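What follows is subunit A.
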Amino acid sequence: MSPATSTRPKVALFATCYNDTVWPGTPIATVKVLERLGCEVVFPEAQTCCGQIFTNTGYADEAIPLVRGFVDTFGGYDYVVAPSGSCVGAIREQHHDLAERAGDAALVRRVDTVVPKVYDISEFIIDVLGVTDVGAYFPHRVTFHPTCHSIRVAHVGDRPQRLLQSVRGLTFVELPQATECCGFGGTFSVKNPDVSISMASDKARHVRETGAEVLVAGDNMCLMNIGGVLRRQRAGVRIMHLAEILASTEEDPA
Partner candidate 1 sequence: MSAKAEILARVRAAVTDLTAPLGARGETPWVDQAAASPAETIELFVENVIDYKAQVVRVGPDGVGGAIRDALTAYGASSVVVPSGLDPAWVSALGDGVRIVADEGLGSLDLDAIDSVITASAVSIATTGTIVLDHGPDQGRRALSLVPDVHVCVVHASQVVHDVPEAVFRLHPQEGMPRPLTWISGPSATSDIELDRVEGVHGPRTLHVILIEA
Partner candidate 2 sequence: MTAEPLTEPTAGPLQATSPTFVGMPKFPYAARTALGNTQQRRNLAHATGVIRAKRAKVVAEIDRWEELRQAGADAKDELLGHMAAYLEQLETNLTKGGATVHWARDAAEANRIVVDLVKGTGATEVVKVKSMATQEIELNEALEAEGINAWETDLAELIVQFGHDRPSHILVPAIHRNRSEIREIFRKEMGLVGRPAPDDLTDEPKRLAEAARLHLREKFMRATVAISGANFAVAETGSLVVVESEGNGRMCLTLPDTLISVVGIEKVLPTWQDLGTFMQLLPRSSTGERMNPYTSIWSGVHEGDGPQNVHVVLIDNGRTHVLADPVGREALRCIRCSACLNTCPVYERTGGHAYGSVYPGPIGAILNPQLRGTASDVDKSLPFASTLCGACFEACPMRIDIPKLLVHLRAKVVDAKGRNTVEGRAMAAGAWAFGDAKRLARLQKASTLGGKILGNRQLPALPGAIGQWLSIRDIPELPAQTFRQWWADRERKGGAS
């Protein structure tokens, strides 16, 4: 395996607040894959959160300092990579508007320079490193849920599926009605619990219909939602982030 780029790209990892706290396995896997592909990975420790939870709940003012923190932390890097289509989408779609809301022209300019350097892991591997076969091995039956924010906000397209389909040993099964939302929606699942439950149950049913052992997605929040239902149903389906599959090898299986 050698990356398409000749110099060793330096990547600033944006772990995202919830992965850092609840699912460290995902950013750890991200580090492993990127290093395996020849990147130098750094973790700027001043990072916290993209602010999406605040913005999407109506607390835009609370999100503004986080936008400032984000550009302060990541402004100096060429590549910022996050294992989350949702957070990448929020940075792309919301940071500019938040900076404008703050009435801070300098912040707007800084946001506009940082944003194009932020990638979801699937985008970075395919578009920047030019790789689809990352040298992973995962001999299991897998289905994939393309999360709403990764496909409709971050626009990662079918990159995750292409990466998965290049994993040795992996059997890929299409998820019925894959692009339909799982019903998580951040605080939606709390404010509108009944509709959310209805959507999550349908998503879980579609996952079970595939007969897959593992459900993969690019966003752990959605996986928590669907996986929570699957687990309560004792469905015997494991949930994993895309990065964890890509990190898996014969020597170091996930």
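Here is the rule we use: a contact is a pair of C-beta atoms (placed from the backbone, for glycine too) under 8 Å apart; a residue touches a chain by one contact, two chains touch by 3 or more; residues count from 1.
Selection criteria: all candidates are chains of the complex that A comes from, given by their letters.
As the structure is a computational prediction, the values presented were derived from the model and not from experiment.
Q: Would you mind pointing out which option among 1 or 2 touches subunit A in this complex?
A: Of the listed options 1 or 2, subunit A touches just 2.
Q: Of all residues in subunit A, which touch candidate 2 in the complex?
A: Result: residues 15, 17, 19-25, 27-28, 31, 35, 40-41, 43, 45-49, 51, 53-60, 62-63, 65-66, 69, 93-94, 97, 148-149, 152-153, 179-181, 183-201, 224-225, 227-229, 231-232 of subunit A touch candidate 2.
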